[in-house]
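Only one protein chain is missing; all other protein chains are in place.
Chain naming follows the written order as A, B and C, and within any one chain the residues start at number 1.
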Amino acid sequence: MNARVMAFKAYFPLIGIAILALFLLVIAPGALSSFRLNNLGKYCCYAIAGVGIGLAWGRGGMLVLGQGLFFGLGAYAMGMHLKLEAAGPDAVPDFMMNFGSGVLPAWWAPFRSGAFTIAAIVVIPALVALVLGLAVFKRRIKGAYFAILSQALTVAFGALLVSQIKYTGGQTGLNSLSTFFGYNLYDPVNKKMIYMITAVILIVMLLITFQLYRSRFGEVLIATRDQEERVRFLGYDPANIKVVAFVIAAIMASIGGAMFVPMAGLINPREVSALASIMLIAGVALGGRATLLGPAIGALVVGYGRTSLSEAYPDQWTYFLGAMFIIVILFIPNGLTSVIPKAWQALNRRRTDIKEVEAV
Amino acid sequence: MDVVISQTFTGASYGATLLLVALGLTLTFGQMGVINMAHGEFLMAGAYSAYMTQQLITNADISIIFALPFAFIVAGLLGLLLEVLVISRMYHRTLDTLLVTFGVSLVLQQAAKDIFGAQAKAVKAPSWLHGQIPIFGYRYPLTQLFILVLSIACVIGLTSLLKYTGFGRQIRATVQNRDLAETVGVSTRSIDRLTFFIGSGLAGVAGVAVTLITATESTMGQEYIIWAFLVVVAGGIGQIKGAVIAAFALGITRAFLTYWTDGSMAVVLTFLLVVVFLQVRPQGLFATRTRSLA
Amino acid sequence: MVKSRARLIAGTAAALSAALVMTGCGSKSSDGDTAAGSSGSSCVDTSGDTVKLGFLNSMSGAMSISEKTVSDSLNLAAEQINDAGGILGKKIEPIQEDGASEPTVFAEKAEKLIQSDCVAAVFGGWTSSSRVAMRPVFKSLNNILFYPVQYEGLEADHNIFYTGATTNQQIIPALDFLRTEKKIKSIFLAGSDYVFPRTANKIIKQYCEEYGIKVVGEEYQPLDQGAWGTAVDKIVSTKPDVVFNTINGDSNVAFLQAYDDKGLNSSNAPIVSVSIAEEEAAAIPVDLTGQMTSWNYYQTVESPENAAFVKAFKAKFGEKRVTSDPMEAAYTSMFLYKAMVEKAGSFDTEKVIGAADGITYAAPEGKVTVNGENHHIAKTNLIGQVQPDKLIKTIFSSDGPIEPDPFLKTYSWWDPSKE
Partner (left out) sequence: MNDPQTHEPDHLEIKDLAVSFDGFKAISGVDLALKQGRLHFLIGPNGAGKTTLVDALTGLVKASGHATYRGKDLLSLKSHQIVRAGVGRTFQTATVFEELSVLQNLDIAGGVHRSAWGMIMARRKVPTYVEEALETIGLQDVSRRPAGVLAHGQKQWLEIGMLLVQDAKVMFLDETVAGMSAEEREETGELLRRICPDRTIVVIEHDMDFVRTFADIVTVMHGGKVLTEGTVAEIQANPQVQEVYLGRSAEGTAHA
C-alpha cells in the first residue's frame, strides 16, 4: 500500500470535519430559511454537548446521564446575562419584581458583564465537574451507580431551579430575552450571526476532540474504559483520567447550553430535565458514541428528526423516538457512522502505525 | 412531638410506596444487572390493570383483590416479553440496557395514551380502606396502612422465595456464578426469564397500590423511577434488606424536609443526601463482596 | 507529512474565521428596540379560498392530557365555522403542531407556524411557561396568539388575546365569595410549584392581609411529584376555614387522595380549586361532592348556546366526553377571531388587532366582550360546586361580566413590588 495514501487517510476525520464545516457554514446558511437555520443552530448546540458525551461515554466509558446539569449551568449563566441585558442597565429582571425583593442578588450582579459571563460558562461547569468527578471517581463509583447518580443530580438541579423562583424564574425560567451582547435577537441578520458562531464553536470542538483522540490521553482514556484496574498498574490513577474527560465533556455541554439560549430565546428547567439529558445521549448513541463525528452528526439527526417527525406526526412521533432507541442500541450499538466506514475502520487501525513508520 | 409522629408516619408511607416500586428493581437491577427504565411503565401497566379490573368488577371493595394478581401477571408478562425480545440480547451491556429500556418506556407511554386516552383514569379505592386508625394520637390512613402491609408482605414473600425455594437457590447460584450454575444443570436462561417476570410483576403490584395515592395515567411511572433506583443504589445492589432500610430512610427524610422547607427543596436535598451517603459508602448500605477486578 | 497537516489545519481555520468575520460584519445592522414588524413582512396568503390557522397544543408529554381537549374544541369550532361558510368566505385550514409540553418547543413551533406555514393566527398554549416562551416570537414576527387558559395576569401583550380569566375574574371573585358568603377567617394555600400558583398566592396573601383573613399555611409541590402527605398533615393540624387550591393537572389527584385518606372532605375542610374542571374532576377517584371551584364556565351552564356546544362536542368526540372552561375559552376564541377579522375586513395582523375592541360573542359561558386595551375579555365569574356525578353546578355568580383588570389597577390593596 502506498504510504502517501495511507498518511492521507490519517487525516480522514479532518476531511469529515471539513465537509461538515462546509455544510454548516456555507451550504446551510445559503439554503435554509432563517427559521430553519435557527433550528439547525439549536441542533448544533446539542451536537456540541454530544461531542463531549462522545468523549466521556464513547471513549471514557462513563455514561454521563446528567449532562443536562452542565447544559443547564451554561444556559442559565448565559440566560442571566441576557436577562439583565433585557432588563436594562439599572433595572432588575421582571420575575424578581414579582416574586422577590426587587433587589438584584449579589451573585447575579457580575453577570451584567459579558466577559464574566463567558468565563463563568467555562469555569463554573468545570469546577462542578471537577468536584463531582473527584468525589465520584476517587471513590470508584462507576457504571450504573454513576449513571443513576448523575441522573439524580440533574433532577435535583432542575427541582432547585423550580423552587428558587425569586432567583431563577422558577418553572418559567429566564424568558423574554431580547438581545445577545447588544444585538437584537429577532433580527434575521443577527440570528444568522448567532448561528454561525455556534456552528464555528462546534467545528472547533470537533478539532479539539480530534487532537485529544489521537493524543496519548486519548489512548489512555480508551485503556481506562476497557480495563480500568489494569490502567492503575500502568501507574496512572484512572480517576484522574476520567475526571479530565468528564470536565471537558461538562465544559462542552455548558457551551452548548449557553449558545442554545439566544437561539431559543429562553431557558427553563425543562431543558435541564432527565428527559433532556437522555435526548442528548440519544444523538450520540445514534451517531456512534466512540467515533469523532458520530456524536455530532447523531445530535444533528436526532434534532432534525425530532422537529420534522413531530411536525408530520404530532400524535405519534414518540413511537419513532422510542423505536429509534431500541433499534439503534440493539442492532447498531456503535451507531450509524460505524456502518458506513466499517471498511476504513480497518485502515484506521493501521494508519497510526504508518505514521510512526514515516516519522521514525 | 406531633410533627415528629405525623411526619414519621407520612414518611413511612412514602417509603412503603418506594419500597414496593424498588423491590422489583432489586431483582432485575440487583440480581441481573439490567437497568430497566421501563420499570415505571410496568407500574403504569399495573395501575391500568387495576382500572380494567374495576371495569369488569365494578364493586371497588372486591375488585382490588382481583386486581393485585392480575396486575402482577400483566406487568410480569410485559417484563417477560421485554426480556425475551430485547434484554436477552444485551447481557454484559448494562449501560446499554438503560438506553434501550428508555426507548421501551417511551413506546409504552405512548401506547397507553393511545389505548386508554390521555385523560387520567379514576380507580376507586375500596370502602374498607376508607378511614383512619389512631396510632400514637396520629390518625393513620387505612390506604397507607394497606400499602405498608402490602410492601412488607411482598418483602417477606420475595425473601422467602429467594431463601427457601429451589428457584431462589437457582437465582442466587446464577447471580454468583453463571457458568458454574450452568454446569450443575441450572438453566440460566429460564432463571433469567423467571427473575424478570417476578421483578416486573412486582412493579405491577406496586401499580395497583399507587392507584390509591395518585393519578392513573400514561406518565405516572416517571415520578417513581429515579427514586426507586436511588433506593436500590443506596441500599446496596441486590440487597433486599438494604432496599427496605433505604426506602424508609428516603421516605422519612423527604417527609421531614418537606415539612421544614418545601416540596421542591425536599427533592433536591434528599437526592443530595443520597449522593453524599454514597461518598461514605460507595457500595450502599450492604455491600456484596465481589472478587472480580472490574 | 507534518507540513501538510499544518497547511490543512491552517486552511480550515482560515476558512472558519473568514466565515465568522463575514457574518459578523453583516450583523451590526440593528440594535436595541424590538419594534413590531421589524423582521420580514408577513407571508400570509389569503388569495385562495382558505385561510391557514395554527393550533399549537401539547400532543405529547405531561401537558397533553389537558391540551388535547383544547385541540379538540378548536377543531370543533373550525368545523362549525367552515360549515357556516368560513371567515370572510374563506375556509379555515387548521395546522396542528405539537408543543410537546416544552416551552422551547412552543416557541420553535410558533415560529414554524408563522414563518413556514404562513398562518394568519395561532390558537393554543396552556402553561404560563409556554405562553411567555411564545410571546417574543409573536411580537417579533407580528402575528396573533389566542391563549385560552385562565392565568396569573400581570400581562397584556399587543400580540396576544387572553380568552381565559385573569386573576380579577377568577381568584378575586372566589375570595370575595369566601369572605362575604362563607365568612372565612383563615385560609390555607396549596399549589404546584410554578408561576401561576406563586402569583395567585401572592395576590391572595395581600387580599387576606387587607381583609383580616389569616393565612395559616402555604405549601407547594413540584409539578411532576405527588407527595402531598406532608402538606395535608399541615392542613389537618392548622384546621383552616378553607383551602385555596392552585394545584395543576394530575397533581390534584394525588392531593385529593391524600386529603380523603386523612379524613378531610367538603364539610370539615372545604376547598376552592381554580384548576379543577370537569376533565380533572372525572379523573379523581375520591368523593368531591360539595367541594368548590371558581371558573367562568361549566358544562352545566344553562343557555341555548351551551346546550348546542355540549351537544355538538359530544356528537363529534363521544358521549362520555365532558366540556370544561379552557375548552370553552378556546372554542370561543375562534369565534371572537372570526368576528374581529370580519369587522376588520382583513386578515392583516394590525387590522385585526385594531378591530378587536368591543367585539362581543354570545359564548356558551354567556356574553363576552373583548377589551381592546388589554386584550382580555370581560366574562362572568361562576363559583361552582362539584356534584356526585363529578359535574360542576353554579352556586354563585358575579353580577354580570367582570371587566378584565390584569394588573389589578382597581384594587387599592395590591402592591406588586411587595415580596
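One rule holds for everything that comes next: a contact is a pair of C-beta atoms (placed from the backbone, for glycine too) under 8 Å apart; a residue touches a chain by one contact, two chains touch by 3 or more.
As the structure is a computational prediction, the values presented were derived from the model and not from experiment.
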Considering the whole complex, which of A:A18, A:A135, A:A223 or A:L336 touches the chain not shown? A:A223
Against the hidden chain, chain A presents residues 211-212, 214-217, 219-220, 222-223, 226-227, 229-230, 232-238, 349-350, 352-353, 356, 359-360
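Criterion: only the chains that are shown with their structure count from here on.
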Chain A and chain B have mean C-alpha positions lying a whole-number Å distance apart equal to 33
Between chain B and chain C, what's the gap in Å when you average each chain's C-alpha atoms? 36
Residue numbers in chain B touching 2 or more other chains? 110, 262-264, 267
Check: chain C positions touching at least 2 other chains come out as 60, 193, 220, 222
For chain B, which residues count as touching chain C in their complex? 2, 6-7, 10, 13-14, 110, 113, 118-125, 130-132, 139, 141-144, 211-217, 219-220, 222-223, 254-255, 258-259, 262-264, 266-267
List of chain A residues in touch with chain B within their complex: 63, 65, 135, 139-141, 143-145, 147-149, 151-153, 155-157, 159-160, 162-163, 227-230, 274, 278, 281-282, 285, 316, 318-319, 321-326, 329-330, 333
What does chain C use to touch chain B in their complex? 60-62, 64-65, 68-69, 193, 219-222, 224-227, 229-231, 233-234, 236-237, 250, 253-254, 257-258, 260-263, 279-280, 282-286
